[in-house]
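Here is the structure we will look at, set down as structure tokens.
Note that one protein chain is taken out, while the other chains of the complex remain in position.
In order of appearance the chains are A and B, and numbering begins at 1 in each one.
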Amino acid sequence: MSVGGLAVGLEVAPADRGKRLSPWVYALVAVAALVVLSVVRLLSGATDLTSAGTVQAALTAAVPLAMAGLAGLWAERAGVVNIGLEGMMVLGTFGAGYAGYQWGPWAGVVFGLLLGVVGGLLHAVATVTFGVDHIISGVAINLLAPGAALFLSKLYFSDAPGGGQKQSPRISDAPKVTIPGLSSLLADIEAKRWFFVSDLAGVLRGLTTEVSLLTLLAVLVIVGTAWVLWRTPFGLRLRSCGESPAAAESLGVNVYKYKYLALVASGAFAGLGGAFLAVSSGQYRDGQTGGRGFIGLAAMIFGNWRPGGLATGAGLFGYTDAMALRGSSAVHALLLLLGIALVVVAVIQYRSGHQLLSGVAAALGVLFGYWYFSTDEVPPELVGAAPYVVTLLVLGLAAQRLRPPRHAGEPYRRGQGV
Amino acid sequence: MPHQADTPAPAVELSGITKRFPGVIANSDVNITVRAGTVHALVGENGAGKSTLMKILYGMQPPDEGTIAVDGHPVSFGSPADAIRAGIGMVHQHFMLADNLTVLENVVLGSEPRKGLGLDFAAARAKIRQISDAYGLGVRPDRLVDDLGVGERQRVEILKVLYRGARTLILDEPTAVLVPQEVDELFGNLRDLKAEGLTILFISHKLDEVLSVADDITVMRRGTTVASVSPSGVTARKLAELMVGSELPVPELRESTVTDQAVLDVRGLTVVGADGRTVLDDVSFTIHAGEVLGIAGVEGNGQAELVEALMGIRVPTAGKITLADRDITRASTRHRREAGMGYVPEDRHRQGVLLEATLWENRVLGHQTRPPNARGPLLDRRGAKADTRRIVEEYDVRTPGIEVNAAALSGGNQQKLIVGREMSGDPVVLIASHPTRGVDVGAQAAIWEHIRRARADRLAVLLISADLDELIGMSDTLAVILRGRLVADHDPATVTPEQLGSAMTGAGRED
Partner (left out) sequence: MRKLSPRSVLLGLAAPVGALVFALLVCAAILALTGKSPADTIDAMATATQRPRTIANSINSATTYYLAAVAVAIGFKMKLFNIGVDGQYRMAAMLSAALAGATFMSGVPQFLRIAMTIVAAMLVGAAWAGLAALLKVTRGVSEVISTIMLNAIATYLVSYLLNPARLAQATAGSNNISTRRIDAGGQVPGLPYPGSTSKVFGLIFLAVLVGVLYWFVLSRTRFGFELKATGLSESAAVASGVSVKRMVVYSMLISGAVAGLVGMPQLLGSSYGYALDFPPGLGFIGIAVALLGRNHPVGMAVSALLWGYLDNTANSLDVAGIPREIVAIMQGVIVLSVVAAYELVRRYRVRAEQQEVGRALGRTKTLEEVSS
């Protein structure tokens, strides 16, 4: 990772980027994952693994994570590390609560986004204009934002009908859409409990039934980000600020400007994530974000600083979240899944000649397998840690596949980049 | 760009350029005229003000006084973008390329062809291919820069500049990072560019290269232009004298002090880089007490790797290093230093000093385990300070005191402090990498004198330098390093810089 600081240790994990994989490979991996899920469902009898309800819940949980991850992506692609995401999300939840209960969910979304932008601008002023270390500024924002949100909440929600010192009045939910006809058809197939087919139907039904417009907006934003950052001149310039600000500057790109714009976008997406959280849960509450900003960061790393990857990461973490809510038998099955994934990593690393890593991965995989077979349930308190454990495992066991922006986290001053 | 019809205006004309920084005058009254369609070389020592001047010409910094004219028209640049619009392009010494982006992305950055809101990849690709073919650059647009070699990267840099329609190219020390074949290729490219009517401003301090490729030469010294000469009417030695401003101080060893006691013995030292390239290949030599072994070579031929392997900073792939009959191949840097190895690094800001620490703390650096700086696990502050005063005195470090930060000293004084420090504590071997680079003439003579004295005291010295006169004058034995191998031994008493130069480029022998 190129977060500023000591370079020691980086040389042990030189990037060995593989070839760009074709979309077919990704599709194949998705199908394979579903097959594994089906097998695990059959073995464990945990029908919740692929039920439409789980998928729906996973989607709802994933959207704020994906937005936080996207916020991290925009900032880091422009070379600014943003661990203030959590704080910016908090601002977003407050904004959504404030506007949402008065003028409806969409006003809430817009307000949450705007307050997030305020947080992003603060980070920009500190890191870009004043050259403050990115981590420090992020920490300060994480101290500042929850205080500010609670201050305002006490001011504005205490006397509002249905509100309190630490929570806003109710916000009505955003409209939801269902593809008519398809849903019931899929429900029938799902009920058959056929291997794979029913699982696929369950997943599809979850993705097409009662989908919030907010979720659709999130999908749009992720696809839009991919297009803007990788297919437009604007995106190229923004990314060049994270890859080599000196090169960008030498070609007349105003690095300060793009860093500012990226942080405005970063704040906006973090605010959006917070707003989604508040709107979909029906109100603003103090402490509502619960570390989701950091999970978003984890999703971004998991996704190798790419929109598709972070969406996958957010989906995965949202999925564990949903499973935790759905009872322990399903969660228990996750142990086996994790074990299998680790064994796959072990095989891949072995084939690329990293015997030691492969050994560690295999040992961990066996350990998770043993845990699965020797117990009947996972303590619910531990399930929440899954995204963080998975991210550490990815960083520890497959870091050489990751490609963070080269100059993310480094201070930049105009005219000094040589 | 409009051209005047009859008398071709100079491509670039700088008159009376002056640039001051707080406490510093970087350029004063600089005058240069670059004829269109020529290769114009700008030479000068490190610190002579070349880089500042180029930053001014490229719009990265505004001049305080003076005017710039391009093709006869006065211009004023607020940013590199303005310079680019005026047809001036810059190829930086340290490549300005983003590794993680493709060649195409690197080239079009900042002046992207558009299709609607998006980037027009097809048009960009076509234009890059066309330029690449026109000048024989051989650049493929869709490769990742990370996968390219040094020479290819430089061609991408040149293409970047051409893509923007530059008619005048500034090349800042373009050969510093190239191996000889790549230098030849580059010069071939430059001649092609010149044939197409482009103008090239070539910054260098490698005089033989300048003489072989330039049509006109301007010499800078102490921030100002001191002479404009033609390569046909000048020798390398004359140019060098113009650069330093006086008769060159000739480093000269008096009588030989070489003994037959081997101090540092290196056998078959091999280093393979992270990219799998062999950067140091089967290097063997012995240095005796009282001997200076000079290593000549074009920069980037394995010198840095050799030095770092000797100091234990880089792990060798194969080979054996023996210091006074002790095998130190696997020893840590600290053990090597404690065993009596001193180290004057090539880049003092990177490896030699802590800029934001005081002089006495810098005295401790590298000797933190030994008296007078330490007593057991504790620091001996009084001892360190007293010894720092001694160094400041003996080595003539110009400073108001030992409590100022190293950053406040000039480069020459920082270097004198480093040399003084590394000569302390009775070293048996000194690894000196470009010990007089970027220091003024006075400091240079002083540093030479100190090395000479230590040599008489039976110090063994490995001297790496780009300054051939320094190497010939200071060394008891001379070796040449080329592509990671020691290819030739010379007797410094009889060798000429010309012979050495051809050995360094591999022209002298078929290996």
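Throughout what follows, contacts are C-beta pairs under 8 Å (C-beta built on N, C-alpha and C of every residue); 3 or more make two chains touch, one makes a residue touch a chain.
What you see is a predicted model, and the numbers here were worked out from it, not measured in a lab.
Taking the complete complex into account, the chain left out of view touches A, B. Touching the missing chain, out of A:A61, A:A78, A:A99 or A:A126, is residue A:A126. Within the complete assembly, B:H349 is the residue of B:R277, B:R326, B:H349 or B:R453 that touches the hidden chain.
Residue-wise, the contact with the chain that is not shown comes from A:L150, picked out of A:A33, A:V118 or A:L150.
Remark: the omitted chain is touched by one listed residue; of B:A176, B:A357, B:A386 or B:V441 this is B:A357. Against the chain not displayed here, subunit B makes contact via residues 19, 21-26, 46-49, 51-52, 222-223, 311, 313, 332-338, 343, 345, 349-358, 361, 364-366, 368-369, 374, 377-379, 381, 398-400, 403-405, 407-412, 438. As for the chain not pictured, it touches subunit A at residues 1-13, 81, 83, 122, 126, 130-133, 135-137, 139-148, 150-152, 154-155, 291, 294-295, 297-298, 301, 379, 381-385, 388-389, 391-392, 395-396, 399, 416.
The rule is simple: only the chains that are shown with their structure count from here on.
Annotation: 45 Å between the Cα-based centres of subunit A and subunit B. Chain contact summary for the complex, subunit A toward subunit B: residues 11, 14-15, 17, 227, 231-233, 236-237, 239-240, 243-244, 246-253, 403, 405-406, 415, 418. Those residues of subunit B that touch subunit A in the complex are listed here as 60-61, 79-81, 84, 90, 92-94, 96-101, 105-106, 108-112, 114, 117-119, 146, 160, 274.
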